[in-house]
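Notes follow once the structure below has been shown.
Note that one protein chain is taken out, while the other chains of the complex remain in position.
Letters A and B name the chains as they come in the text, with residue numbers starting at 1 for each one.
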Amino acid sequence: MITFIPRDKVSKNWTIIGPILSIFLTVFFGLLIFTFLGYNPLETLYQIFLSPFSRIDRISDIFVKACPLIIVGIGLMLCFRANVWNIGAEGQFIIGTLLAGSFALLFPSIETKFFIFIMIVIGFIGGALWAFIPAILKTKLNVNEILVSLMLVYVAMLFIDFIVRGPLRDPMSFGFPLSKPYPEGAIINKIPFPGIGYLGQLHYGILFIILLIPISWLFVNKTLSGFKINVLGAAPKAAKFAGFKQNTITITVLLISGGLAGVAGVIEVSANIGQLQPEVSFGYGFTAIIVAFLGRLNPVGILFAGIIIATVKLGADNAQMSMGIPKVVTGLFEGILLFFLLTGETLQKYKIKWSKVT
Amino acid sequence: MDALILTIIATSIPLLLAATGELITEKSGVLNLGVEGMMLSGAVGALGAVLWLGNPYFGIIAGALSGIFMASIFSIFTINFMTNQVATGLGLTIFATGLTGLAGAPLVGKTVPSLPKIEIFLLSDIPFVGEILFKQDFIAYLSIAIIIFITYFLKYSKSGIVLRAVGDDHQSAHSVGYPVKKIRWYATCFGGMCAGIGGAYIPLVLTPHWSEGMTAGRGWIALALVVFASWIPWRIIVGALIFGGITIAQLVGQARGWPIPSQILSMMPYLATIVALTMISGRISKNNSVVPASLGKPFFDTQ
Partner (left out) sequence: MLKFCMRIFSLFALSASVLFFIFNSAFAGNPTKVGFVYLTTPGDHGWTYAHELGKQMVEKRFGSDVKVSVVENVPEGPDATRVIRELAKQGNEIIFTTSFGYMEPTLKVAKEFPNVKFEHITGYKRSKNVATGNIRFYEGRYIQGVVAGLMTKTNKIGYIGAYPIAEVIMGINSFAQGLRSVNKDASISVIWANTWYDPVKEADAAKVHIAEGADILAQHTDSPAMLQIAEKKGALGFGQSTDMSAFAPKAQLFASINNWGPYYIRKIEELKSGKWNTGDGPDHWAGNDWGGLKAEMLLISKFQNMPDSVAKKAQEALNGLKSGKINIFAGPLVDNTGKEIIPAGKSLDDGALWGMNYYLKGVNGKVPG
């Protein structure tokens, strides 16, 4: 029988060993699965985990793929720290994109260098608005935010579908559901490197992450608001006792996470798609939940988690191209990795004790 | 008209079963967001079993077992290793989508005989009602039986009261001497079984083939239904029928040329759920006994 005994304080060792051990265990299970399925296990592992690092442009594509995941993940981090379960980031992503995109398409002639920044602000507002619905229902009427935010994902998907097939459809698209291309100012350009040219899809939107990570780190660790969020999540009774306004915190974290999801959408679409289409998100909002947990709800961790998940996704594409391995294995991997990581989190707080069944 | 009602009922049954199972799981204090994954594995397990053994009834058993298998993965991590239930549940759905995609690959392109309809002697001859209620397949009857059973179970049986106690306050339940972890294991596996059978209904009755991710989000709706029903079993029937009804009404509206954009109609079930949640929650805040108080909180077993 295994029993768990609480540690006096969170184990520093396990904070580091946990994630590394989880990755090793995942790789081990991966080896088993691939051997069982009849693929060369070593080559598969090479394709999934290492091939994305084998060329400089592949590495930059990892960052491109990780970009929206990290931005959304940082927002969700705040929610989850405060024990607010926003799992509708996908919907907030979509609405932020839609609002900013509509602005770009309706007012293409506004001449300003800051066009894209205006769009980012609008995207933030759009995402925040969508997150405001579960926020207000939760604080005023005690409605479960998990379900409301989730239901709103489906509403958002159908709504953008309706808009792109109807009001915002490009008349020149032969009935296909595409908006007109964004005006010049609404596009985020790729970064040119002297002598090399472009590296994959690497674009200026990446800079947003470089800003966001330190800011969110400071916010969480060095400000009073960050402290309040942590306390509310870890010890709600203590928070109540200390007189923190729970509702204000709940609304704030939901608005910020929704807003960041919206910003992620604006950056993703302006950099990589350049027009509105029925599908803009591809599950980033859901994957970011895993990224947030993988990263231990901490900004630097989320950065690495985003990179790991993006690597696996790119690696799975490579494995498919070179070995014909079906893409569904990514999901299998993500799932196993998450299970082990979460277990690692338990080991941070508890010691294991083996004892004979009595 | 009765054909339409039959369609609504058929669409509702997977939701009904999965939601019923999740209700019991949640009553024990466990929030399992992996319903979608458990339904998928039920679907793939059922189809595989029917192809292998040839009899659709084995599909029901296989579906149930596949669901239980997924639920036990969830239980090991959340109940024994005390991991976060929300994250583990999401992980379970992602994991199961991948696993069923792999396991289902050999099933692609194959079809199986559907579950036969069972006519109940004499009752099925009643005009209209008989056609709708007493000429259903085994799973449909089973789902109603399960609802009746758990209504009775939760209200009148000792085990049911213990289950609720565990969900409402696991520490007290533990100190009185109830095996909290064991009860939660059973409840989660019951949820997995129901979700598995619900998933199995899709290839066994609705569309007899396998395709990746064929549950298409129905597991999430089932989660919403539990709250919609405010954890009262019979209300799940109502909720599932409303949901199925709106889904079908949207299609009928198109066939008859109602001038409403189909996307707006498609939104209705989701918006209706939010409205229902809001209306119920207004009551919940006054009467806290409806929501299992320990829902989603891991239980640490002090010895």
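Just so it is clear, contacts are C-beta pairs under 8 Å (C-beta built on N, C-alpha and C of every residue); 3 or more make two chains touch, one makes a residue touch a chain.
Values in this document were obtained by computation on a predicted structure and should not be read as measured data.
Enquirer: One chain is left out of this view; which of B:Thr247, B:Thr273 or B:Ser294 touches it in the full complex?
Expert: B:Thr247
Enquirer: For the chain that's not shown, point to the residue among B:Ile120, B:Ile144, B:Leu206 or B:Leu271 touching it.
Expert: Of the candidates B:Ile120, B:Ile144, B:Leu206 or B:Leu271, B:Leu206 is in touch with the missing chain.
Enquirer: Consider the whole complex, including the chain that is not shown, and state which of A:Val64, A:Val155, A:Ala239 or A:Ile302 touches that chain.
Expert: If we include the chain that is not displayed, A:Val64 is the one touching it.
Enquirer: Among B:Thr78, B:Gln263 or B:Ser281, which one is in touch with the chain left out?
Expert: Going through B:Thr78, B:Gln263 or B:Ser281 one by one, B:Gln263 is the residue touching the chain not shown.
Enquirer: Per the definition of touch given earlier, which of A:Ser22, A:Thr287, A:Asn318 or A:Thr346 contacts the omitted chain?
Expert: A:Asn318
Enquirer: In the full complex, which bits of chain A touch the chain not displayed? Write them out.
Expert: Residues in contact with the chain left out: 43, 46, 50-51, 53-55, 57-59, 61, 64-65, 158, 161, 165-166, 169, 174-177, 198, 200-201, 268, 271-275, 277, 279-280, 282, 314, 317-318, 320-322, 324, 326-328.
Enquirer: Taking the full complex into account, what residues of chain B touch the chain not shown?
Expert: Within chain B, the residues that touch the unshown chain are 1, 3-4, 7, 10-11, 101, 104-105, 108-109, 111, 114, 202, 206-212, 214-216, 218, 247-248, 251-252, 254-257, 259, 261-263, 266.
One rule holds in what follows: only the chains that are shown with their structure count from here on.
Enquirer: Please work out the Cα centroid separation of chain A and chain B, and write it as a whole number of Å.
Expert: Once rounded, the distance between the two centres reads 28 Å.
Enquirer: For chain A, which residues are in contact with chain B within the complex?
Expert: Its residues touching chain B are 2-4, 6, 37, 85, 87, 133, 137, 141-144, 146-148, 150-152, 154-155, 158-159, 161-162, 165-166, 286, 289-290, 293, 326, 328-336, 338-339, 342-343, 345-346, 350.
Enquirer: Which stretch or stretches of chain B touch chain A in the complex?
Expert: Touch list, chain B to chain A: 33, 73, 77, 80-84, 86-88, 90-92, 94-99, 101-102, 105, 212, 217, 220, 223-224, 227, 261, 263-264, 266-267, 270-271, 273-274, 277-278, 281-282, 284-285, 300-301, 303.
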